[in-house]
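First the structure, which I've put down as structure tokens, then a few questions once you've had a look.
All protein chains of the complex are present and in place, except for one that has been dropped.
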Amino acid sequence: MPQDTSDLSVADLRTSARRRAWSAGARWAFALAALATVLVSALIIWTVASGAWTFISQVAWGSLTEIGWFPRRGLFDLSTLLVNSVQIAVIAMLVAVPSGFGAAIYLSEYAHPGVRKVMKPTLELLASVPSVVLGVFAISFITPSILSNFFSEINFFNKLAAGIAVGLLVIPLIASIAEDALRAVPVALREASSGLGARKVTTSVRVVLPAAMSGLMAAVIVGFSRAIGETMVVTIASGGGDTSLFNLSLFESGGTLTSAMAALGLGTDQVAGSTLAFQSLYFLGALLFAITLVLNMAGDVIVRRLQNRY
Amino acid sequence: MNPEKALMTDESDAPEMLVPSEPHPQTRIDVSAVAAMAGQRAATETVFECGDINVYYGDFLALRDVTLDIAAHEVTAFIGPSGCGKTTFLRCFNRMNDLIEGARVDGAIHYHGVNLYQDEVDPVEVRRRVGMVFQKPNPFPKSIYDNIAYGPRLAGVKRSALDDVVEGSLTRAALWDEVKDRLKTSAYGLSGGQQQRLCIARAIAVQPDVVLMDEPCSALDPIATGRIEELIAELKTEYTIIIVTHNMQQAARISDMTAFFSVQANERGHRTGELVEYAPTSLIFTNPDDPRTEAYITGRVG
Partner (left out) sequence: MSVLTTPAGIATGAADALRRRPGADVAGSAFKWLLIGATVFATGFLAVLLAVMIVDGWDVLSGNLWYFLTHGFSQRSAGEAGVWQGILGSLQVALVTGLFAVPTGVATAIYLVEYAQGSRFARIVELNIRNLAGVPSIVYGLLGLAVFAQTLNGFTGGTTAIAGGMTLAAMVLPIVVITSVEALKAVPDSLREAAYGVGATKWEVLSRQVLPAALSTILTGTVLALARALGEAAPLILVGAATGFMAFGDANVFETFTGPYTALPVLIFNFARQPGADWGANAAAASVIILVLVLAVNGLAIYLRNRFEKQW
């Protein structure tokens, strides 16, 4: 039976204070959580920026261009680490881009739905392989069982093996972004091409790939950023020591931005406090943060533009 | 066409119709005057009085200057072509439009004399008193029992009283006999028509005095539609019912009053709905006042 509605007043159209309080309280709790995620970013920026500032204000500028990276001796040659980081990331891209793109094209253009259904989760599983394991893989298999057969002069710790292992690590990421980009290409474009008598390979290479080009570029950029930021593989396979001399050889060991940070972190007990060596940890962190942020934002802009196009 | 056949006809999709018209003066229709004109309806209490309702989605005007009153214990039908704003208007009565991003309602709707669009009014309580049944049956992914008990629990009905509420609501929705042996099974196991009657039972379980129905039969087959229509006829003895329908035969069969809405597109292609005619159903289907109503009705019937 409906309730009596004679003499209805505004007061009757109010919910109980308790229910309203719950609803309002929940809203605030959720907003607070969202704010906390912003706080995490703010704290990261504040941490690396203030630590980096301490380093910059104390360091002698000349020590930033030296023969190598020897933090405890006050030699902070940035080019050593930057060159090693870039070398390893480029090798990683040479491994990951062909196979990642190949897998992406196969899955989006060729693969039987049943195959896709198995391969997609497999790629996801691959993405979860811990990086330490790939580091171990580099020194226990890639270098001794493969590389040393081709290059007799190769060092046990070397940038080449590290780069290959990092490449294996970023394949799933690149394949997944590339596949999204390819699948975003409208079926109508493929049909238009096939309708003109083009073979599948022609359609894929001449129509689908160019249409997905910006997304594929984003995959490379984001993959490169991930490779630059990868720590454990490089620390285990190439830059184990906390020092490294500037060199360009891929067969030699060499520390990167990230492995130098890990090395400094390992020695926290020895170098902790306000020593310059310890502060260089934050400086490297700030540099790494800035580089990856720029790369990721570039990738993000490209992906977003792609989403808006079709 | 015999009435049996008419009952079975289900034309849920009205053709898109843009009735050409001159810009016309605001239509002010007074329910009592119309009732007097019809001369056959008893004077009843007014549940809603709407004055100059305009609904905007962002900057764009979706519904212009609607003024009408809704009488208690009657079935009022809103008809008109797609995009004419009839559903938008229906959702004004329980402030469901509040949930749509950017939607804004201008004007006042007085519910038993209280303006629903004043700050002190809580839409949550409005929706308990003005229940709603949606276009597609949308039971919760819960048991039949819990679907009905959900609203009463929120309203603070005691656990011991719940069984009675559930039985009463299902009985009134003519579903009790079909489901009484499987109250604890999932509502998703019911047929489409049963699910829609469950949604009606769920709506009346919180003791509303108005039930809004937004094309409740559009997803149902003719037989299920017929059962819902019978149910509506029974429910109006206790509830005031406002129903949006695409199906004019349905409006003709079940409603006491009919409001015909039309739509006009401006030069930029924005379509704004407006109320063309509001009159007793018997009158609007036999002797419409406005040529646009006539065009729409004859276009469908003839």
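In this document, chain identifiers A and B correspond to the written order of the chains, with residue numbering beginning at 1 in each.
Operating definition for what follows: contacts are C-beta pairs under 8 Å (C-beta built on N, C-alpha and C of every residue); 3 or more make two chains touch, one makes a residue touch a chain.
For clarity, every value in this text was computed on a predicted model and none was experimentally measured.
**Q** For the chain left off this view, which of A:V222, A:A277 or A:I302 is in contact with it?
**A** Of these options, the touching residue for the absent chain is A:V222.
**Q** Among A:I88, A:L147 or A:L168, which one is in touch with the chain left out?
**A** Candidates A:I88, A:L147 or A:L168; residue touching the omitted chain: A:L168.
**Q** Just checking the interface: what residues of chain B touch the absent partner chain?
**A** Chain B touches the missing chain through residues 94, 96, 99, 101, 124-125, 127-129, 131-134, 136, 138-141, 150-151, 154-155, 199, 202-203, 205-206.
**Q** In terms of residues, what is the contact footprint of the unshown chain on chain A?
**A** Against the missing chain, chain A presents residues 15, 19-20, 22-23, 25-27, 29-34, 36-38, 40-41, 43-44, 47-48, 51, 98-103, 105-107, 110-111, 119, 121-126, 128-137, 139-141, 168, 171-172, 175, 199-201, 204-205, 222, 225-226, 228-232, 235-236, 240, 258, 261-262, 265-266, 268, 281-282, 285, 288-289, 292-293, 295-297, 300.
As a convention for this text, only the chains that are shown with their structure count from here on.
**Q** Between chain A and chain B, tell me the centre distance in angstrom, where each centre is the average of that chain's C-alpha atoms.
**A** The separation of the two C-alpha centroids amounts to 53 Å.
**Q** For chain A, which residues count as touching chain B in their complex?
**A** 1-3, 5-6, 8-10, 12-16, 19-20
**Q** Which stretch or stretches of chain B touch chain A in the complex?
**A** Contact set of chain B toward chain A: 47, 111-114, 116, 118, 120-122, 124-126, 129, 154, 156, 207-209, 238-239.
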